[in-house]
Structures are given as structure tokens and as C-alpha cells.
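Notes to accompany the following structure.
The other protein chains are all here in position, but one chain of the complex has been omitted.
Should a chain be cited, it is by its letter among A, B and C, assigned in written order, with residues numbered from 1 in that chain.
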Amino acid sequence: MAQAFTKAMARNIFYGGTAFFFLLFLALTFQTHSVVPERDNHEAINDVVALGKKVWEENDCIGCHTLLGEGAYFAPELGNVYKRFGSTDAIKAFIASRPRDGVPGRRSMPQFNLSDEELEAVAQFLKYVSGVNSANWPPSPQG
Amino acid sequence: MNQKRLFLRPCTWVYVTLMFLTFITWFVGVNNLSGRFFAFMVLGFALLKGQLIGDYFMGLKQVAGLWRWVIFIWLALVGTLISVAFWQTL
Amino acid sequence: MTGMEKNRWPPGDLVIWIFIMAELLVFGVFFAAYAFTRTNHVELFNTYQLTLDRNAALINTVALITSSYFVVRAVAAIRVDDSRRCFHWLLAALAMGLLFLVVKGAEYHHHFSQGINLNTNTFYMFYLSLTFFHFLHVILGMIILLAVALKARSGGYSAAEHTGVETGASYWHMVDLVWMVLFPLVYVMR
Partner (left out) sequence: MKYQSQKVAKLYFIAAIGLFVGQILFGLIIGAQYIWGDFLFPEIPFNVARMVHTNLLIVWLLFGFMGAAYYLVPEEAETDLVMPWLATLMFWIFLAAGAATILGYLLVPYSSLAELTQNDLLPTMGREFLEQPTITKLGIVVVALAFLANIGLTILKGRKTVINLVLLMGLAGLAVFFLFSFFNPVNIVWDKYYWWWVVHLWVEGVWELILGSILAFILIKTTGVDREVIEKWLYVIIAMTLITGIVGTGHHYYWIGTPEFWQWWGSIFSAMEPIPFFMMTVFAFNMVNKRRRNHPNKAAVLWALGTAVMAFLGAGVWGFLHTLAPVNYYTHGTQITAAHGHMAFYGAYVMINLAIISYAMPLLRGREAANSNKSQVLEMWGFWLMTISIIFITLFLTAAGILQVYLQRFSDSPMPFMVVQEKIELFYVLRELTGLVFLAGLIVYIASSFVGSNEPEATAEGEVVAS
């Protein structure tokens, strides 16, 4: 045996292995696409929810909160906030009541001055997310 | 390999053995034979088959040092883990 | 290769062996995960195991072993500088691989037509994941063998230099080896 270990073979395995596992990943993605509609609560999506997602994004809520565990870890999880608070009204009341100058010495959510329509929309968006089947996560209602 | 003419090449003997063990495993399967005896028998056959493939097909019997035992170690680990798990339920 | 003095390295390029070890590690973990998950769902696993086609699995096992054997003969042929026979043995091995794909494909067709997918239940999750992952390896192995076969036909290997044949062969035997454990574990043991 001339050489135990050649660069050409290492290269082949890099290209072949990468292509192979990327195709495998695509196959699993394809499978995911066929299963997700049973769990993603898409029936709840409507114009209000769409507006709510936009409000959520354009105020960078993810910059403090997590949603289904992803985001910043500065403020509570909101994927289950609808269940925790019990109603969209409670969510709206909380967002609307944030003091403009914060709470001395403590973390406080900014006052975003949302319109009634936007408030309703973001609450509906959070309600929609709470209906996503997240495999029983989070482990406790506290998020 | 070419010093003397053998009745069958070693790899052919191995092939026949592999087929034989496979048919027994299949027989256990189609008859739904269950329980520790049958389960561990077919598992044992599987490990034996694996070792034969490693030694004679992959040619590890001709290799010295740690590489000689790569397949054996894998089979031992996998066999142990499967045995531990199945032992509790059979 | 007189059989007396031992080699330092396994046949083929050493990189393929690193790759083989990685693959075996993944399959090993998958097998162990199957076995230990089963301990919590014995009823479920035993029930759905009965829906698998053991005859198809037998044909597939025979196909892979035979294919592996043909590959061994292909390596033996090139070691005595016989490119033509090496090529023919590889073709035969590929035919066996194709048989595996057809039979396994028919099994999948049967399952999918019943609406079974990875999310149906834990047993099918494992059955489909393990066999499909292996299925892809058969395809990859066949692509490698085909490349080796074509090069053999054009006289790209010789008794002196046939690392490529051994490399492809080692990978193919690994695909066979994994199935040797998969077959009893998923189809038979209960």
C-alpha cells in the first residue's frame, strides 16, 4: 500500500458525505412538510394574526422575550402566555398598562403606544402561537 | 491464495454460513417466535455474521493492531446495549 | 497477500475507515435508541412489528450478503490483475443492490399507501428512520460501486494499484454489516 490516507479520497468523502447528508436533510424536511399542517394551528391564521405577527416583529419583541423558547432570555416566554394569562383581554391590558418611564430599579416592558387594532392583533397572534403543538413544551406553565 | 486449490474459497464458506444463519433468523421471524432464547439467538447470529463480514469480507483478519478489532468492538458495544435493553422486557 | 504477514492498515483508503467508523457510530446509537425506547413501549413495538414483511426482509438480507460476496470476488479478481472479471463481479453486486432497492421500495410503497409516516407512532418512527437511513446508504454505496466498476472497466486498476476497489468494497461491506444487525433487531426480535 503506497499511502494509507490520501487527499483525493478525503476530498471525495467531503463532497460525497456533504451531498448525501444534505439530501437526507431535504428528505426529512419534505417529511416535515407533510406532517406540520397537523400541528401548526394554521386554521387560526387570518389577517388579524398576520397583522399581529407584523406588530410583534416591528417592535422587536423577540429582543427581550422568547417565543417557543427562541429569542432573548430577559423577559418571560410568550408561546404559552395566552394560556398563562387566560384571555386576549388580559394580554392587551398588560401591554397597554406599561409605564412610559419604566419601574425604578426593575425591568419593565417599554410602552409601545399600540393602537387598539394593533393590540388586538398582537394578542390574537399570541393566541394563535399558543395553539401550535410544541410537543408538550414548555415543561411548566411558567414558561 | 494460489498455493493450493481449495474445495471452496474461504469467502464462499463464509457466504454459505451467512445464508444459513439468515434463514434461521427468517424462520424465527415468520413464526413470531419470541422470548429470550429466540431473541438472543438471532442477536447472537447477527453479531457472528457481523464478525464474519468484518474478518473475511472486509479482510480485517489480515490486519494487525487496533484496526483488526474495529468491527468487533462495534459489534460488542451494540450487542451489549441491545442485550441490556431487551433483557428487561423479555 | 500470502496470508502470513499482517497488514498495518485495513484495505482501502484509510479515510473511508474513518468515515465507516463515523457511520457505524451513528447506526449504533440509533440501534441502542431503538432498543431502549422499546423497553417503554413493548406492546406497541410488538404489535406493529407484526405489520412488517419478513419475507421481503429475507430477500433483502440475501441480496445484500450475495452482493457483498460478489464484491469480495471483484476484489480477488483485481488482485490477480483481471479487470474484466472485477468489472463483471461489480455489476453483479450492483444488480443485487438494485434488487434490494426494489424490494425495499415496494415495502415503503405498501406502508405509505396506508398513510404511515414518521409521525404515525414511535415504532414506525424508528422503523422508517432506520431503514430509510440505511436505504440511502445502499444508494450511496451503489453510486460508489458504480464509479469503481466504470473505472475498472476502463482498466483504471491493476494488481499493483487497486486501492479504489478496496475502498468501495469496504464501504459496501459496512452497508451490509449494518443490515445484519438491523434485520433481526427491527424485524425479528420480540
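Following the convention adopted for this analysis, a contact is a pair of C-beta atoms (placed from the backbone, for glycine too) under 8 Å apart; a residue touches a chain by one contact, two chains touch by 3 or more.
No experiment lies behind these values; they were computed from the predicted model shown.
Partners of the chain left out, restricted to shown chains and counted across the full complex, are A, C. If you put the hidden chain back, the residue from C:Ala33, C:Ala76 or C:Ala92 that touches it is C:Ala33. Even with one chain removed from view, chain A keeps its contact list with that chain: residues 5-7, 10-11, 13-14, 17-18, 20-22, 24-25, 28-29, 31-32, 35-36, 39-42, 45, 49-50, 53-54, 56-64, 66-77, 100-108, 110-112, 128-129, 132-135, 137-143. If you put the missing chain back, the residues of chain C touching it would be 15, 18-19, 22, 25-26, 29-30, 33, 118-119, 125-126, 129.
Operating definition for what follows: only the chains that are shown with their structure count from here on.
If you draw each protein chain as a dot and join the dots that touch, you get a simple line with two loose ends. The greatest centre-to-centre distance from chain A, using averaged C-alpha positions, is reached by B.
By C-beta contact pairs, the most connected chain pair is B-C. Centres computed as Cα averages put chain B at a distance of 14 Å from chain C.
In terms of their C-alpha centroids, the spacing between chain A and chain C amounts to 40 Å. Within chain A, not a single residue touches two or more of the remaining chains.
Residue positions of chain C touching 2 or more other chains, listed in rising order: 7-9. Residues 1-3, 6-11, 17, 21, 24, 28, 31-32, 35-36, 38-39, 42, 46, 50, 54-55, 57-58, 61-62, 65-66, 68-69, 71-73, 75-76, 79-80, 166, 169-170, 173-174, 176-177, 180-181, 183-185, 187-190 of chain C are the ones that touch chain B when the two sit in their complex.
Those residues of chain B whose C-beta lies close enough to touch chain C in the complex are 1-3, 9, 11-12, 15, 18-19, 22-23, 25-26, 28-30, 32, 34, 39, 42-43, 45-47, 49-50, 53-54, 56-60, 62-65, 67-68, 70-71, 74-75, 77-78, 81-82, 84-86, 88-89. Those residues of chain A lying in contact with chain C across their complex are 1-2, 4-6, 9-10, 13, 16-17, 20, 23-24, 27, 31, 34-35, 38.
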